[in-house]
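Missing here: one protein chain of the complex. Every other protein chain is in place.
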Amino acid sequence: MNTSVSVKDLTLKFGAITVLDKLNLDIGDGEFLVLLGSSGCGKSTLLNCIAGLLEPTDGQIFIKNKNVTWEEPKDRGIGMVFQSYALYPQMTVEKNLSFGLRIAGMAKDEIDRRVARAAEILQIGPLLQRKPAALSGGQRQRVAIGRALVRDVDVFLFDEPLSNLDAKLRSELRVEIKRLHQNLKNTMIYVTHDQIEALTLADRIAIMRGGVIQQLDDPMTIYNEPKNLYVAGFIGSPAMNFFKGEITTAEGRPAFVTNGVTFMLDGYKAKGLLQPGTKAVLGLRPEHITVDGPEAGNTHQAVVEIEEPMGADNLIWLKHAGQSMSVRIGGSRRYRPGTQLRLSYDMGVASLFDAESELRI
Amino acid sequence: MERAAPRRRNSLFKNISAKIAAIPMAFTALVVFLGGTIWTVVYSFTNSKLLPRLNFVGFDQYTRLWSTPRWLVSVENLAIYGVLSLIFSLVIGFILAVAMDQKIRFENTFRTIFLYPFALSFIVTGLVWQWLLNPDLGVQHIVRSLGYTSFTFDPLYNADIVIYGVLIAGLWQGTGLIMVLMLAGLRGIDEEIWRAARVDGIPTWKTYVFIIIPMMRPVFVTTLVLIGSGIIKVYDLIVAQTGGGPGGASEVPAKYVYDLMFYSQNLGQGFAASTMMLVSVIVIVVPWAYFEFSGRKAR
Partner (left out) sequence: MTAISSTNTNLGTSTGAEPRGAKPKKAFSRRNIIIYGTLVVAAVYYILPLYVMIVTSLKGMPEIRLGNIFAPPVQITFEPWVKAWSQACTGLNCDGLSRGFWNSVIITVPSVIISIAVASLNGYMLANWRFKGADLFFTILIVGAFIPYQVMLYPMVIILRDLGVYGTLQGLIIVHTVFGMPILTLLFRNYFTALPEELFKAARVDGAGFWNIYFRIMLPISLPIFVVAMIIQITGIWNDFLFGVVFTKPDTYPMTVQLNNIVNSVQGVKEYNVNMAATLITGLVPLIVYFVSGKLFVRGIAAGAVKG
């Protein structure tokens, strides 16, 4: 795969604060990459560096194999969509789309052609003569995307483009952005703090924390095989259940024990050796726990404390191995508080982390 | 119906403390502002001299006012001073604000320097510039002592240009405020607008002209009204800097009003002149209020 955007040893410091620390990232041609993290993790900073809106302290940025570290944003071959849309309020939609092109001195019929194409792709043709104030949030966001579209660039940058919209519009526009990517096949870099957006849109997700990429993988790998405790806890809602304990051996096979409760690790795909005596954290996603399944192998008894029916699913909170844990089951299965039930686990999708290094074992 | 009566009595005594506390405000609004204004307008149609008398003479005072050379000079001065002051305040204030907004070093120092004259009274301002523009002492003297002996810059002693001398002082006192307001306006603009313009490749000055200034329209309008209503009140500055001279060449309406009321004992003239000042304020403020409120509804 050809690289489209390449970030080499990128460091950015504001005074004594290091926002990005020797960051390396290669993004393939036509790839949809999502930068995901909580606020202050450096994801927007990284995007602004790629756009040329922030100057790095050190390191280089390549777009289409050209070193653009010192280039102006307009010369980098990028288009950008902002969280607040950043539409020019006193100009009509059409003027908003064409303003940059007119400043660049482009021929009028070429401008018209591009605006017409963007309007068609985004279905904003009827809105062209309106001003931004007369548009809904979703329409404004479309115009903002259109402004990137008319630039006819290879790389699209999205800075939390959907976070100012309500939940329903957000999921609608999410689908549209995915459709846009499938049709245009441009490289897209997308910053968000919303893991649903990340999981649904991305070819690959880069999870960031403290200016460092924690894990760069496709969504399923990130979900099923988080590289460390932070990623495991960050992805997934409700969050993964964690048990602190240590690796041991039971019946001659590797196992994990916490508060006197033993989990057999049969089927766990360990990266290295499961050294008995290692302090470790076992992570089990609520949806990877089976309730009242077949009575075979690794099963425990527990009592339901709270039930949270959520329509499609039903979330059950119970006390197990001395701590609170959640289990997700089908919405039609109800368990009243106080009910005794049987838990079984699929260790093939469980996660085990070294308690000290917090890395996956 | 039976219930209505006690409720009505209650409503009068409801919030009685609040109503007592509002007495000074009611007095100010109704008696001084509303009553005083009406009183002055009414008495401007009388021939009051030393004391106010209700002896109506129609528009006599106004006819006399508009045929008095001193008043005509005052109005002309105010017009020149007003227009130039508006233009220069806005232009200088905006340019300084833009310069201040470039993430410069020593921003606080510059702001302190630009704004301190605003803390000073017009009396102090007028006196300072009276000396700086004094040909035997200030700028002219210095330039001449550098060898340019024919250099002449004596606005305060030249009836033709004295109002520009006042303008220099007025701008010195007031532009800092305009700069601060403009800077607040610039800082209030979404940072992402700037980023979007940079990605679009729009040069900085074009971003200002085509995007930022149109977005700052409300700030411009506010400062315009502010400067405008300030200009009409100009009085202390003239008293301190020129005393209206030379030869009455720097008279302004506010001074005309004061002099006729409290020196010449010609109250009717004073009332007519102050009513004209009121009219000119209305001419400025009413269109602004109209735009401001009709604009807000549209939004």
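For clarity, chains are labelled A and B in written order, and residue numbers in each chain start from 1.
Everything below uses one rule, namely that contacts are C-beta pairs under 8 Å (C-beta built on N, C-alpha and C of every residue); 3 or more make two chains touch, one makes a residue touch a chain.
Everything numeric in this text was worked out from a predicted model, so none of it was measured.
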item	value
Of B:Tyr62, B:Phe151 or B:Tyr235, the one touching the omitted chain in the full complex	B:Tyr235
Contact residue for the chain not shown (choose from B:Ile189, B:Ile213 or B:Val285)	B:Val285
Option from B:Val32, B:Leu72 or B:Ile87 whose C-beta touches the chain left out	B:Val32
Absent chain, residues of chain B that touch it	14-15, 17-19, 21-22, 24-26, 28-37, 39-40, 52, 92, 95-96, 99-100, 102, 104, 110-124, 127-129, 131-132, 137-138, 141-142, 145, 172, 176-177, 180-181, 184, 219, 222-223, 226, 229, 232-233, 235-236, 239-240, 243, 253-254, 257-258, 261-262, 267, 270-271, 273-275, 277-278, 281, 285
Touching residues (missing chain, whole complex) on chain A	55-60, 65-70, 75, 77
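By definition in this document, only the chains that are shown with their structure count from here on.
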item	value
Cα-centroid distance, chain A relative to chain B, in whole angstrom	56
List of chain A residues in touch with chain B within their complex	48, 51-53, 72-75, 78-80, 82-90, 99-100, 103-104, 133, 147, 151
Touching residues on chain B, where the partner in the complex is chain A	190, 192-193, 195-196, 198-203, 206, 210-211, 214-215, 299
